[in-house]
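Here is the structure we will look at, set down as structure tokens.
The complex is shown incomplete by one protein chain, all other protein chains being positioned as in the whole.
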Amino acid sequence: MSSATLSQEHADSDLPPSEPWSNIAEETEAASFGMWLFLGTEVLFFGGLFLSYTIARFLYPQDFLEAARHTDIYLGATNTIVLLTSSLTMVVAVRGADLGARRLVWICLAATAALGALFLTIKGFEYWEDIREHLVPGRGFAVQGFGATLFFSLYWIMTSVHAVHLTVGVILIARLAWLMRSEPLRLPDLPVYGLYWHFVDTVWIFLFPLLYLAGRA
Amino acid sequence: MTDAAIGQGMPKAAEEPRSYLDTESFVSWLTTTDHKRIAVLYAITVTFFFLVGSGAMALIRYELTSPQGNILSDEAYNRLFTLHGVVMVWFFLIPSIPAIFGNFLLPLMIGARDVAFPRLNLASWYLNFIGGLFVLYALLAGGVDTGWTFYTPLSTMFANGNVIAAAVGIFITGFSSIATGINFIATVHLLRTEGMTWFRLPLFVWAMYAVSLVFILATPVLAITLVLIMAERLFGLPVFDPANGGDPLLFQHLFWFYSHPAVYIMILPAMGVVSEVITCFARRQVFGYTFMVFSLVAIAIIGFFVWGHHMFVSGMSSYAGVVFSLISFVVAVPSAIKVFNWTATLYRGQISFESPMLYALGFVGLFTVGGLTGLFLAAIPVDVHVHDTYFIIAHFHYIMVGGSVSALYAALHFWWPKVTGKLYPENWARFAAILMFFGFNFTFFPQFLVGYLGMPRRYHVYPPEFQTLQVMSSTGASVLALAYALPIVYLTWTLFNRDWKAPDNPWGATGLEWQTSSPPPKENFRALPAVHSAPYHYHETGEAPDPRAQDEAEQ
Partner (left out) sequence: MNGQRSQIRSLWVESGVAWVALIALLALNMALAFLPLNGLNVAANLFVAFVMAAISGLFLMGLRGDSALVRLVAIGSLFWLVVMFALTFTDYFTRPV
């Protein structure tokens, strides 16, 4: 169910449209379009990282894949499940808003933020472990070879950039959840937050096999 | 949403809505969401950065009058041309026409009351300005010596300077570009007034749309490249470092993937301006409107496929070089189409040489020279000879300065009455335009010659046989500086002078922006116009000029 089918019956109880839009449906369509354009830029932003990964893997296949075996596949998989579940709660929140189910909306938003925070906690623990195992390029780096250095360089950069996006999402979604407990539902905002969150999840869907499943065979 | 078409004249003063310039308070300007006010804010900050970059230019040209260098050490000179490049590219040229005139005119030209996301628009300006201050601080407190191109491994491993601070500032400003791009695309898709179909859009609007596509597809790649520089320099995580298996050329691929489209960001809006001005002062429909539209979009798109032509001598595979060279020849075609069509637009026109027209015609000539020399550079053997010489500098200055800055001044003079409600002294304006044309050629043509003769770029100490040409160039630069300063002076003067009030449509132009008051009211139009005809309807096909505004009904 897309936002374009949003019924007008919500118009009275919800916030009025912002300028220059004359009704909520128009504003929601515009906001979603704007967020899709922004996600397009994010595809290219992460794309630069994926390109760097591909080239490093292309140049030094053996040590690259050897190094990839050192990532913690269990923590990675757990985090993937956490993030996929947060996408479930997010989509219910967004579509629940169309149904006017305020309580469902803010609880699911809060759950999404909480799961996101859980992801970051697990990731933090994983980082601590990686540091303990000397998997940071530089002095004392535990794995040999150019490919290994590049792999872990990219591992740290790619997961950090993703984590920053996730953190921004968690903060904004938690704030929205807090506001939605008492204020009228902000109908144009919800699909926008949803799109961003699903995108961050989708990036992880690609990061997981590239960083955790590589070189396992 | 739309009402009846606007009639010929505006009602009496008693009924006139308040101009957008009427201000309640200074603070209201800093919290405005009115696209017109945001455009004015940009005009102020962009002019500031133009002055900073020009100051650097003056110092550079002075330094180069003597073969041994006059007043600067090698290190200081490196920081100076870096400052000049960074400020002029990111804080002057890239925002100039889109952020000032795009913001002001886009909603007016399509018959809307504002852009799609007004609050995001204000955020855009703050990001641009804050990023700019950040970068300025980095460049002045210690400086950056890598050149605006930040090549690795110099920038990540060996450069002494504020590379990280500069990178952070440019990163922040990048979001300003992205936000503007998103805003413009959504605005053009969703807020066109009744009757304003895609192929009735003025070419300036198409230019804003095309440049917005480039903004959103290219800028993020610059952003991630800056992140990678920061990761390598700040956290020691190698990506480009050859000692750890990294490839410095990867930096160049990523950097130029953005920076070549960036030069199209700098030229597409200028082309939009020129189309508006030439049609008006030749009193002609534009020749080949559809081809003009497709050329704008083609330049935007094909511009993404040519970045490797900056890397012919970098050590990149020569086969890749051939691919990029071929596509670089192709990208010249739509630009050439535009030049032919502007020329053809003049045919049988009733041409008058007001100052905007002088600047626009100057654009066509100077852009053509710059563009043709680009074709020379697309040929790999020629590029091998002139790469990193003054030939390259002359090439891109012909396009960016001879082209874009001329168009910026054309836009400034053409729309000044609309934005400020004031006219300006036409004789001074014509003088400045002509002075600029001569000063420009005097400055930059010698650089083609001295570059071809072998003078490298980014050097302040050079063989004495080049001095004559360098002194010529610096002399020309003084004339050029005067020509740029003059309009800033007399235009500012008109703001404080009561006598130069402008009518709604001083030029008798056909765009929707001219069918509202000068300056426009806050809500742009009393009643949103409905469009009945194609743009530039200065005459019936085959007949003498008889300008009909886009929203006038057929007689």
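Per-chain residue numbering starts at 1, and chain names A and B are given in the order in which the chains are listed.
By our rule, a contact is a pair of C-beta atoms (placed from the backbone, for glycine too) under 8 Å apart; a residue touches a chain by one contact, two chains touch by 3 or more.
Computed from a prediction, not measured in an experiment: that's the story for all the values here.
Novice: For the chain left out of this view, which of A:Y127, A:F141, A:W178 or A:F206 touches it?
Specialist: Residue touching the chain left out of view: A:F206.
Novice: Which candidate, B:V52, B:L217 or B:L358, sits in contact with the chain we can't see?
Specialist: Missing-chain contact among the listed residues: B:L217.
Novice: Of the residues in subunit B, which ones touch the absent chain?
Specialist: Counting over the whole complex, subunit B touches the hidden chain at residues 189, 217, 221, 249, 253, 257, 304-305, 307-308, 316-317, 319-320, 323-324.
Novice: Even though one chain is hidden, which residues of subunit A still touch it in the full complex?
Specialist: Against the missing chain, subunit A presents residues 1-5, 32-33, 36-37, 39-41, 43-44, 47-48, 50-51, 54-55, 58-59, 73, 77, 80-81, 84-85, 87-88, 90-92, 95-96, 99-101, 104, 191, 194-195, 198-199, 201-202, 205-206, 208-210, 213-214, 216-217.
Methods note: only the chains that are shown with their structure count from here on.
Novice: Quick one: report the Å distance separating subunit A from subunit B, using the average Cα coordinate of each chain.
Specialist: Chain centres of subunit A and subunit B, defined by C-alpha means, are spaced 35 Å apart.
Novice: Using the touch rule from the top, collect the residues of subunit B that touch subunit A in their complex.
Specialist: 1, 33, 112-120, 178, 181-183, 185-186, 189-191, 216-221, 223-225, 227-228, 231, 235-239, 244-247, 250, 253-254
Novice: For the complex, give me every residue of subunit A touching subunit B.
Specialist: Listed in rising order, the residues of subunit A that touch subunit B are 18-20, 22, 26, 29-30, 33-34, 37-38, 40-42, 44-49, 51-52, 55-56, 59-60, 137-138, 145-147, 149-150, 153-154, 156-157, 161.
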